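Reading through the C-alpha cells given below for one structure.
Shown here: the complex without one of its protein chains, the others still in place.
We call the chains A, B and C, going by the order they appear; numbering starts again at 1 in every chain.
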Amino acid sequence: MKEAHHKADEKTYKFGMVIDLDKCTGCGACMVACMAENNLPFRKDNSDRLRSNLWMRVYKISNGRSFPDLDISFIPRPCQHCEGHGHHAATPCVSVCPATATDYSHETGIVSQVYTRCFGCRYCMAACPYHVRVFNWWDPTWPKGMSKYLNPDVSVRMRGVVEKCSFCYHRYQRAKNKAYAEERRELHEDEYQTACTQACPAGAITFGDLKNPEHKVYKLKKSPYAFRLLEKLGTNPKIYYVSTRDWVRKAGDVYLGKEGKDVTHA
Amino acid sequence: MDSASAPFDSALFPEGVKRCKFKWFLFWVAVLHGPIMVGVIGTLMCWGLALNVTYLNNNYPFGLWIAADLGIIALGGGAFFTGFLRYVVNIEELKNIVNYAVVIGVICYAAAQGILGIDIGQPLRGWFIFWHANVHSMLTEVAFCITCYFMVLCIEYLPLILENRQINKLGFFHGLAHHLHGAMPTIAAVGVFLSFFHQGSLGGVPGVLYGRPFAFREGFLVWPWTFFLAILSAIACGPCFTILVTWFTEKCAGKQLVKKNVIDILAKISGRLLVLYLILKILDTIVWVGLAKGVGAPFSSFYANQPYGYWVLITEIGILGIIPAMLLLSERVRRNEAGLIIACLLNCAGIFMNRWIIVVQTCAQPVMSFDKFVSYHPNWVEYATTLVFVWVGAVVIMLSYRYLPIFPQEKELNPL
Amino acid sequence: MKLDRRTFIELIVGFSAGAGGGFMATPVNWKLMDDMTIWSQELWPRYQLGGLKGSLPQQGKVTHADSVCNLCPGGCGITVRKVGDRATKIEGREGYPVNDGGICPLGAAGLQLLYGPWRIPSPLKRIGKRGSGNFEKISWDEAINEVVQKLGNLRQKGQSHTVACILGSDEGTVPRLFDRFLTAYGSPNFIRTASAEDTYELALGLMQGTTGSVGYDLERANFILSFGSGLIEGWGSPVRVIQAHSTWRSGDLKDRATVVQIEPRLSNTAAKADNWHPINPGTEAALALGLAHVIIKESLYNADFIGKHTFGFEDWSDSSGKTYMGFKRLVRTEYTPEAVAKITGLPAKKILTLARAFAKAKRPLAVWGRGKGTVSGSLYECMTVHALNALTGNINKPGGVSARPQVATRSWPEVERDATALSGSRRPRIDGAGSNRYPLTRYLPDRWSQVMNGGKAGAIQALLVHGADPYFTTLDSAAVAKAFDAIPFVVSFSTCLDETAYHADLILPNHHYLERWEDLPTPVGLQKPILGMLRPVVSPQFDTRHAGDVLMTIAKSMGGSVASAFPWDDYETLLKETMGDKWGSLEAAGYIVNEGYKPSAWSKAFGTPSGKFEFYITAFDQAGVKIGKDVGYLPHYEPVQPEGNPATYPLILIPTELMRLADGAVGNPPFCTKTLEETELKKNDLFVEVNPKTAADYGLSEGHHAMLETAKGKAKVLVHLFEGIMPGVIGIPKGLGHAAYDDYLAGKGVNANSLIGVVEDPVTGLSAAWGVRAKLTRV
Partner (left out) sequence: MSTTEEKEQAVAENEQAKGGDEQAAEVAPVKPGTWRFLIPIAAFALGFMSHFSLGWVILPPILYAEKQQPIDFSHKLHVDEVGDCEGCHYFREDGSFSGIPELENCAECHEEAMGEDPEEAKLITEYIEPGKEIPWLIYARQPQCVFFSHAAHVKMGEMDCAICHGPIGDSDHVRPYQYNRLTKYSRDIWGWNIAGLSKNGWDYLKQADNSGEIKIEHAARMKMDDCAECHMEKRGTHDACFVCHK
C-alpha cells in the first residue's frame, strides 16, 4: 500500500504526539477544543457514548481494585494515525476502505478521511481497534444561530459517513499556506499544532515531527515510561503515552477480558 | 387439463403440471406482502431518518445486516456449486435441481445487495465502490465479484423465464433460451470462478483485520485463511440450503418435485465437504489461538463476556458442525426425510452462526484493555429489513414455480 | 399493418433498447450521477444549517481578538479566532499571566453560549405565572421605565431597604456600580453569592488581620496537602491550577512535588495525587489538628515564625493575669494521632507519616476549599488548615499562602446620599450579615431565603440579579424557590435564560461576555494582582445592553441624589476614568499584572491586634462575636453535623464537582455536557456514586434506578458502583437539574442543591454544610 504520494524533493514529516498521562487531569478541554475546532455536531441527548461523535475521547480507566486501593488514570485517545510496519504494511483502516475514502499520507504521516468520498460502509470502523472512527448516525444539525461559529477550514459532515481525528490537518494546510506565501517550504515546530495540543491546560500533549530530532516529541517519546496503545498488534501508531504508573502502561497493551480484569473502564 | 376447473392463468403454466387456484395464489402473495411492507417501512426509515433507527453503533458498525449478508451469500453458494457440479464436473442427475438452485441463488444475491443498499450510510454514493475502488480492500473484491456473479445468475435465470410456455412461443426468445442453454457450461464456469473469489473475500473481510486479534488470520499471499474457509463452508452448506428450500417447496406444493437420488447426491457431497471444512476449521482455530496469544490476547479472553462464552465455539463447531457432518455422511440418515432435514437445518444454522461470529463477535471483542464490553442485539428495523428478502424470495419462488418449468421431474413424478 | 403481439413487442424492445443506448451515449447520465453525488454531499448543509448565509460556513478574513473569560472566577485570557465577523473558536491566550495558552472545557465552549438558543434576544417581561417561562418582548424604554417606576415607588414609600442585589462578585466596576446604586438608593442589601472565599477572607482577617483574598503560590510549592480541594477539577482558577499541577509532575521523578489529597472520594485530584487518604467526610479539621499535633510534638514547625511572629501558640496570660490556653496545648492534649484516627478513620500511623512528610518538605502548602470552592464552609476548618501553613512558616513566602490585594484603580467620588438613602442604608441587612449575631460576615448568601421563609416574607420587595444564578446555585432550592415567590419584583440582567431569569419578572439582558467591555479583577487564588479586560470581540448579536449602562440609565431616570451618584455619560466612560492611566495598557494588552508583587515580610504582614499571626483570635472579642468557650478562640475541630436523622437517613450524601460540568452561574454548554462520562449522565438521569459494599446493603447494582432522599427533598437517580467512594457515602454531581436554559441542558438530572440544606456556621453564619444525611432505596 505504500504509494509514492510525495515527490522526493518535498519535505516529509511524521507527525505524532506524546501525551503525558501523569499531567493529564481528564479535564476534557481537548475534547471540547476538538469539537469546536472541527465542527463536531452535538445533540440534545449525547449520553450514549456508543453513538456519540468524539474525535478525541478521554478514557477514564481504573486499576480495578477495591476501596481504598482503587486508582484512576485518563487516556486521551485521538486517532492513532497508524503507519503499520513489517508484516502489516498498511494502516488497518486504510487498507480496508473499498472506496479509497481514507489514505495514509507519506508527506505527513496523517491518515485522512474524505467525507464526501465515504459512503458509509463502516468497514474501517470494524478494522480500527482504537474505536477512533465514528459514524454519523444522524443528520448533524445546529440550533438556530449556532452554526455561526462553524470553522470554514473544516468541512461539515453529512449523515451516513465515517469521520475521525485528522490531526487538525487544516492547520497544517494553513501553516503551509502561510509558509508558501512567504516563499518557504519547511514549517517550524510551533506553526502546526493541533487544537487539543493547544488547548490542553496541563500541557500534557506534545505534538510534532517524530523523526525530527529538533522537535520536542522526538526526545519525549524515548522516555523509559513511554508506551503506545496495542503496540503488539503491529499497527505502529504515532501517539505515544508516558506514565510513571506501571498499571497504566500495562493497560496500554492487548490485555483482554478476564485476563485483564485488573483494568476496567471506570 | 380440465379447462373448466383450470385457473384462468393456466395458459402460462409449464406444460403438463397442475397449479393451485389463482385466488389461493393471490391470497398467499397478499399475505406475504404484510411483512414485506414492514420491511419496506424499515427501509424507508433507514433512508429517510438515517441509521439511528437501528441498534447499530460505533462499537458495532457491523451487525445483523452484514452477518446476514455473509450468511445469505454462503447459502446462495448452492447455486454456483450445483452449477459447478452439473456443468463442470458433469453430474448429469443434478440437471433436475440446478434450475431451482439458480432461482435460490438469484434471490440470495439480490437479497445481499439489497441489504447492503440499506446498510451503507450514503446509498446514493454506493457506486463509489466501483468507481473509486481500492483494490486492496476485501470489500471491493466482494462488490465486484458479487455484482458480476449476480449478473451471471440473472443470465442463468433468464432461459428459465424464456421457457415460460407463452414466452417460449416467440421464436426469438425460444432461440435465445436455446442458445443460452448451450452456453450454460461456460457461464457456469465463469460463475464458479467469480463465486470462489467473493465467497472467499467475504471470509477475508474479517480475516484481514489485524487490529482485531479475534478475527485476524495469517494466510496465503494476500488472502487470510478465512478466505479459503469461507469458500469451503459455503460449498459445504449451500447445497444443504438448496435441499431445504426444495423440501419446503415440496411441502407447500404438496408433491414431490425432485427425485430422492438427486437430493442424496447433494447431501452426500455436502457432508463430505463439511467434514473437510471442519478439519481445516479446527486446525485454523488451533493456529489462531497461538497467533492471538502472540499479540497478547489469551484464548480465554475471547470468551470472557456473555453472551459470547465458550458455548459459542462448542455450538459452532460441535453442534452445528460435527453433528450435521456425521448425519450427512450416514446414508441411513440421508434416506430418512427427518434426518436429512435436521442435518441440513443444523448445517445452515452453523453457517449463520459462523458468519455472525466472524462479523459481530469480532466487533464485540474489546481490544484495548480498558474498552468496555457492550452487547448488541438488532432491533425490529434490522430484522424486518433483513427478513423482507425471505418474503420477497418466497414470492419469487411462487411465481417461478407457478409459471416456469423449474422442476424437470415434476411431470414425471406427478402425472396428471 | 396490424399491430400484432410480435410487432408490439418488437417495437417496445426496439425502442427501449434504442432509448437506453441513445441515452447511454450522452454525457447526461454520468453527469447526473455526479450531480446527485454532490447533492448528497451538500444535502445536509443546505437544508439543516439554516442560520448561515449560503450553505457553507463562510470563508473570510481571519483575525484574532484577545479578551478575558469570565465564565467562572478563573479569569483566563482568551484569544478568539474570527472569520469575517463571526467568532469561530476560543483559545487560551498565549502569555496571559493566568493561563498562558491553556483553556478549560467551559471556556473552549464559550461560543455555544454566545450563539446559543438560550440567549435572551431582547428585554423580556413575564406574562404568565412565574416559572411558566412565558415572556413577552418589550422595548428597552419600557423595561427601564418599569424598573424605575417599581423602585421609585418603593423608595417613595420609604421601603428602599427592601431592595436587594445578588451578584457573583463584589469586585470590579460593574459589581461596584450595583453596590453604589444601592448606596445611593438606600439599601444595605448587596449580596455576593457563596464561595469558599467568604470563609477564607474571614479566616485571613481574623488570623492575619488582613483584607483581601487568599493567594496560593502553587507553582513553587513542592508538597501540596489538599483538604478536599478539587485542585484539577475547577478549584481556584482552573487552568492555572492545572498548569501548576503539571509543574509538580515535571522533571525527574525524584524531584517532583508530592500531592496528598484528603477526601472521602477518589476524585480526579485524588487519583492524580501521590497519596489519597479517604477520611470520614467533615473531619478534615480534626485531621489538620492531628497533623499539627505531630508537627508540634516532634518540633517540626518553623520555630522562627512561630516564635517571633505568632500569637497564641503557647499558653499566655492577659494583663489581668488570667491564663489562656494556647494552640500548642490544645493540639497536644486533644488531637493525638490516636484520637484523630478515631474521628477521621485514618490510621494513626498514616497521620504520623503524613505530618512528618509535610513538615519536612521544602515548601509545603496546605490548601482548603472543598471541590471547586463553590460553598462557604466552616470557619474553624479553614483556620485549622491555615494554621498548618503557619506552623510550617508558610505565610507570605515563595510556595506559600498570602492575602493578596487587587490592582489599584481610581476611586469614585463619594456618594452624596439623601435622607432616604441614609436611613435605608442604615437598616439591618436582610441576610443578617454584620448584625450582632454575625458581626464579621459581609454577606450571607445562603441565609436570606431562610430569613424570608422564617416569617419575614416581605423583607425583599425587589431583587436585582446580575452575574449570578442564585435560584440555581443556592443551597436548599425549595427554600429559595419559596423566597423567590414572595418577592414581588425580580429583575435579571442575565444574558442567558438561567433559572433566575426564568423566574424573574423582567429580564434586561446584558451583552454576552464576548460583546462587552468590563474589567475583571484578580482571579481567585492567584498570588499576584492582575486586572483583565473583557472587550467586545463581536458586535452584539441581539438587542442587548451593557448592564452597567442599564443600571446607570435606571439611576439617572430616578433623578435626585440617585441620579447624581452616576455622573458618567456611559459605562465606557466610567471604565476609562476608573482605570485612569492604566487604561492605555489595558486597552493595548488587555491586562495588567503586578509581576513584581511580593507579599509583605512577616514583620509587617499582620494587622491583628497583636500585630502577629494569631492562633488565638483576639479579634473575636473586638468584633463582638460571642464565642462562649475558650477553645472557640483557637482553631479547633467542631463537628458540623450534616442535616438529617441518622436513623431515617443512614447514608451521607456529598456533592461532587466535575471539571466538565459547570455548576455555577453559567449553565453547562452542550459540548461540555457531551464530554460527561456514561457513568455520570444517561439520557435524563444522573448517576450517584455508591460504594459496591453500600450498594449491596441496599440491593442496588450498577445502573439501577434508586430514590435518593434527604430531609430537603428526594430525586430519582441512577446508581453507579464506584470503588473510589467510601462505604456509606454517596456522591452526587453538582451542576445538573436545570429547568431553565433549553433542551440541551434542561431536564437533565437533579440539582444537588435541592437535596442539601444549609448548616449555619456558629461564628460566621455562612453555610458550613459539606453534605447531608440521605437514604437510597431501589425503585
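FYI, a residue touches a chain if its C-beta (ideal position, glycine included) is under 8 Å from a C-beta of that chain, and two chains touch if they have at least 3 such contacts.
Since this is a predicted model, take the numbers as computed values, not measurements.
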For this session: Check the options A:46, A:136, A:166 or A:206 and report the residue that touches the missing chain.
Result: A:166
Problem set entry | From A:22, A:83, A:103 or A:209, residue that would touch the chain that is not displayed | A:103
Exercise. Contacts of chain A with the missing chain: which residues?
Worked result: 4-7, 100-108, 110, 112, 114-117, 152-156, 166, 169-170, 173-174, 176-183, 185
Exercise. For chain C, which residues reach the chain that was dropped from this view?
Worked result: 2, 4-7, 10-23, 25-29, 31-32, 34-36, 38-39, 41-42, 45-46, 55-57, 59, 61-62
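The definition used in the following text is that only the chains that are shown with their structure count from here on.
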Problem set entry | Of A-C and B-C, whichever chain pair has more C-beta contact pairs | A-C
Exercise. Any idea how many Å lie between the Cα centroids of chain A and chain B?
Worked result: 39
Seminar exercise, completed: Chain centres from averaged Cα atoms put chain A and chain C apart, in whole Å, by 32
For this session: Compute the distance, rounded to whole Å, between the mean C-alpha positions of chain B and chain C.
Result: 62
Exercise. Counting only residues that touch at least 2 other chains, which ones in chain B make the list?
Worked result: 122, 125, 128
For this session: Please set out, as single numbers or ranges, the residues of chain A touching at least two other chains.
Result: 48, 52, 139, 158-159
Seminar exercise, completed: chain C partner, complex, touching residues on chain A are 20, 22-23, 25-29, 31-33, 35-37, 39, 42, 44-49, 52, 54, 58, 60, 62, 65-68, 70-74, 115-116, 139-152, 156-159, 195, 198-204, 244, 266
Problem set entry | Contacting residues of chain C [partner chain A, same complex] | 37, 40-45, 48-52, 56-60, 83, 86-92, 99, 101-109, 111-112, 114-117, 119, 232-233, 238-239, 242-243, 245-246, 249-250, 253, 266, 268, 271-272, 276, 278, 541, 659-660, 670-679, 681-684, 691-693, 722-727, 742-744
Seminar exercise, completed: Residue set of chain A touching chain B in the complex reads 1, 48, 50-52, 59, 61, 75, 88, 90, 92, 95-101, 117-123, 125-131, 133-139, 158-162, 229-230, 232-235, 250-260, 263-265
